[in-house]
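This structure is in structure tokens; I'll ask about it shortly.
Only one protein chain is missing; all other protein chains are in place.
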Amino acid sequence: MRELFPMKQVNGFIFSLLLTVVALSVYFLEMSFQLGMTILIVTAFVQAGVQLIIFMHAGEGEDKNAIYTTLFYGGFLGLVTVLGSLLAMIWGYL
Amino acid sequence: MKIDSTQHLEYSTEQNRINILGFWIFLGAEIMLFATLFTSYFVYEDRIGNGPSGAEIFEITPVLIETILLLTSSFTIGLAIHAMRIQRTKAMLGFFAITLVLGAAFLGVEIYEFIHYYHVGATLQTSAFTGILLTTLGTHGAHVMFGLFWGIFIFIQIKKQGLTPQTANKSFIFSLYWHFLDVMWIFIFSFIYLKGMM
Amino acid sequence: MEFFERFAVPHPSPMIYASMVAIGLVIIAIIAGLSYFKKWGYLWNEWLTTTDHKRIGIMYIISALLMLFRGGADAVMMRLQTAVPENTFLDAQHYNEVFTTHGVVMIIFMAMAFIIGLMNFVVPLQIGARDVAFPRLNALSFWLYFAGAMLFNISFVIGGSPDAGWTNYYPLASTDFSTSVGVNYYNWALQISGIGTLISGINFIATIMKMRAPGMTLMKMPMFVWSALITNAIIVFAFPVLTIALLMGTFDRQLGTFFFATDNGGMDMMWANLFWIWGHPEVYILILPAFGVYSQIIATFSERNLYGYTSMVASMVVISLLSFLVWVHHFFTMGQDAMTNSIFSITTMAIAVPTGIKIFNWLLTMWKGKIRFTTPMLYSVAFIPLFTIGGVTGVMLAIASADYQYHNTMFLVAHFHNVIIPGVVFAMIAGLIYWWPKMFGFMLNERIGKWAFWFIVVGFCLAFFPMYITGLDGQARRMYTYSEATGFAPLSMLSFIGAALLAVGFAIIVYNIYYSFRNSPRNIGSDPWNARSLEWATHNPVPEYNFAVTPEVVSSEALWDAKKRGHKLFKNKIEKIHMPNNTGWPIIMAGLFFVFGFSFVFFIWSGVIISGLAILGCMAYRSFKQDDGRYIPVEEIKETEDKFGGANE
Partner (left out) sequence: MKLKWTFLTIIITIATVLTGCEPLLVLDPKGPQAATTANVIWISIITMAIVVVVVLVMLTNMLFKYRASKQPDDYEPPHIEGNKYVEGIIVGIPILIVAFLSVVSIISTYQVEATPEGYEDQEPLVIYASSSNWKWHFSYPEQDIETVNYLFIPTNQAVEFRLYSHGTITSFWIPQLAGQKYAMADMVNTLHLAAEVPGDYMGRNANFNGEGFAENTFNVTAMPQTEFDQWVDDIHATADPLTEETFNELLEPGHLGQMTFTGTHLEFAPAPEGENGGHHHGSPDDSEEETHDHDDEHDSDSEETEHENH
């Protein structure tokens, strides 16, 4: 039975539950918008990293460079899209 | 088909390795798909027209249940892959089944949530905000729905054929998909719900 | 009867009726011809169900040429309409439909298909692979593209063409202002072919990353393969944006949402934003493979290696990133503050740097070379100065304040045709002529080819350079007519003459294909151009397994090494070769997508549901079906190789 629950994965799961609890603090506690957003951004991206590395084994195969390049490229372009659009659609008119 | 027995079953043939890389690239495209949805969501977030705002319609309980369900299912599919790698077919099928059940439960709660939105007057046609909210959630939900059927098909194939390089490969790729949906849900949970209720 | 009324054309004209008749006749002729010559089986087995990357590539190119003539006819109609002031050849509505379809057909269904077709044919050969990574998905990509193209092309005879420009800006494209089903067609045709393109993108990255010949590291790939890799990376990250934008547009038009509306929180600017987040990378998707083609051709006909290989690769990587950082320059005039515009103005101009590197590297490739002026080389030589002019006008447009004056004018039209025609179209023609012997085993006639070249180059200059001037003189684009007093008339007439010359040039190319098919010698060997890269190491035309023995390479110029440095390409013995089976499901599934799209365009929900379920059924069927491919036995390979005059060893 033990071998079916490797420590790495169990710890990963507990850690991701913890991150969820931390993220929930922005709902249950009073805090400024900036602090709340910081918490959310940090917890979300750490959570994504946990999933990618522990659960998705992103770094294990012979193609890990290609995989990481894809993910960083996608992540970077995703951020550019979000921030650039906000700049061009909202912030640029304030 | 050359089988390389020094590697995990899912990586054991060249075609399998190509499939896995191909799927990662597909996930890269999915990142951009959801990034576009998030972009639109952030732009429309305050443009509520005559409809309700996020803070008015979001409920923490179903969202929290959905989050726990999906996080757990992500954990169990990870365990399924682990079981597959140590050749424990039965255990693997068990974890696989739990994952699919959790996924179905997630969808159930999400459907409840959509009905709730409908009742409080937040439909696709209410405002740009409710439209993009439901489109984003709906796209994720459709992915989960698609994943459920796909998962069931793979489950049947493992049941029939046992663990072969093909079925192992399909299962591994399915697990990548499922984890990815969990990651996207984390972003939805953080930047749509929690940010909206903050 | 009421059911059928929706299919009527809202703005009929004799020309549209004539087209209907012509389309009907052509379809009948094709069906009759196929039946008479008993070619149905051949067509189905050898082409429609093929998974061979070479045949799929050729089908892409044939479709692209068909679309070139459709889009070209639109172009000539537009130039004819504006050749003289106050012309009445087309009315405003018809003109609007014509320029809309011209843009969409040329970009999405001509240029995209052409580059993907060339990539399909050339990339696996250049990396020494048997096929692409996912041959069945490759077939699906093609058939989805084809379904999208056909869906778009029937719009003008069934229900009406889109009429809001290829940029399709809302609210003009909303049901309030564009009342026919045209824009629905636009949404679904682009959506379906876009899915196909996305699959292609994934397929090619996997192919290039995983299936290169032994010894071919990333930095030893031929430049066209590099350009294909970068292009497909852009495809993978750009097309999902289009998917979502089109989905939102469909929701707005067909399900009553308010995304791009002007009330209830909607934002018409958001369409422009999303469209160009995809649209700007899209132009680099078109131009990068062209750069790859030119790199191959210029090196071959200068008999020199490509100058600055590393900087060529680096510049493409930089372009691929920058291409996602500049989209706002398409709407500098939307009202953002000066700071936002300045940021995007700088990123836009920055692209000139890597592009400049490439231009100078090509020039330096010719340096100390031994230049042969074949037809493909002529196009490449003409490309350099013409594209430079297009590029520098791009830099001019990137200056935000000046763009306030160029925006929406003929200056802009001149600019993008100036980059797309010498950039993409010349490259595609040059590439087609260059790789023609690889595809069909004979060469296109050089003398006729050069005639076509001069018509096309002169026609291009006459057609588009005058537009720079009328643009600066205040001529807005997309005007169906203008008055005598504006003074645009003489230059517009010149444009029309240029367009006519271009049309003649393309007609000569078609004639050349016919002429060469009849008259060109077939015994041309495997390397008629004295080329340098791997694809020329196998026979003309290429056997279905590409290489009898997997080649081993030591540099980006594998064949040159073999010819000049005594490198041995084929070291191993012939073994049985694993090949994918033919399959019918891609074309069936694409057919279902066509039905789905068509039904959705006309709100025929029963058709939507049935075809939607059938598509999912197809996918489920695929999930369960096992297809391990087949093997070509050694004897058969030897037999084929003997027919070509012995194995290339």
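For clarity, chains are labelled A, B and C in written order, and residue numbers in each chain start from 1.
Throughout what follows, a contact is a pair of C-beta atoms (placed from the backbone, for glycine too) under 8 Å apart; a residue touches a chain by one contact, two chains touch by 3 or more.
For clarity, every value in this text was computed on a predicted model and none was experimentally measured.
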For the chain not shown, which residue from C:Ala350, C:Ile513, C:Ile604 or C:Cys618 touches it across the whole complex? C:Ala350
For the chain left out of this view, which of C:Arg130, C:His280, C:Arg304 or C:His539 touches it? C:Arg304
Check each of C:Gly57, C:Gly71, C:Gly128 or C:Gly265 against the chain that is not shown and name the one that touches it. C:Gly265
In the whole complex, what residues of subunit C lie against the chain that is missing from view? 92-93, 96, 163-165, 169, 171-172, 176-178, 262-263, 265-269, 302-305, 307-311, 331, 333-335, 337-338, 341-342, 345-346, 349-350, 352-353, 356-357, 359-361, 363-364, 366-373, 381-382, 384-385, 388-389, 392-393, 395-396, 398-405, 407-409, 454, 457-458, 461, 465, 468-469, 472-474, 476-482, 487
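We take it that only the chains that are shown with their structure count from here on.
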Residues touching two or more other chains, restricted to subunit C: which are they? 209-210, 237, 241, 267, 270, 273-274, 277
Residues of subunit A engaged with two or more neighbouring chains: 63, 66, 73-74, 77, 81, 85, 89
Show which residues of subunit B lie in contact with subunit A when the two form their complex. 11, 17, 20-21, 24-25, 27-29, 31-32, 34-36, 38-39, 42-43, 60, 64, 67-68, 71-72, 74-75, 77-79, 81-83, 86, 88, 91, 175-176, 179-180, 182-183, 186-187, 189-191, 194-195, 197-198
Within the complex, subunit B is touched by subunit C residues 133-134, 198, 201-203, 205-206, 209-211, 236-241, 243-245, 247-248, 251, 255-259, 261, 263-267, 270, 273-274, 277, 578, 616, 620, 623-624, 626, 628
Residues on subunit B engaged by subunit C in the complex (per definition of touch): 1, 14, 17-18, 21-22, 25-26, 28-30, 32-33, 36-37, 39-40, 43-44, 47-51, 124-129, 131-132, 135, 149-150, 153-154, 156-157, 166, 170
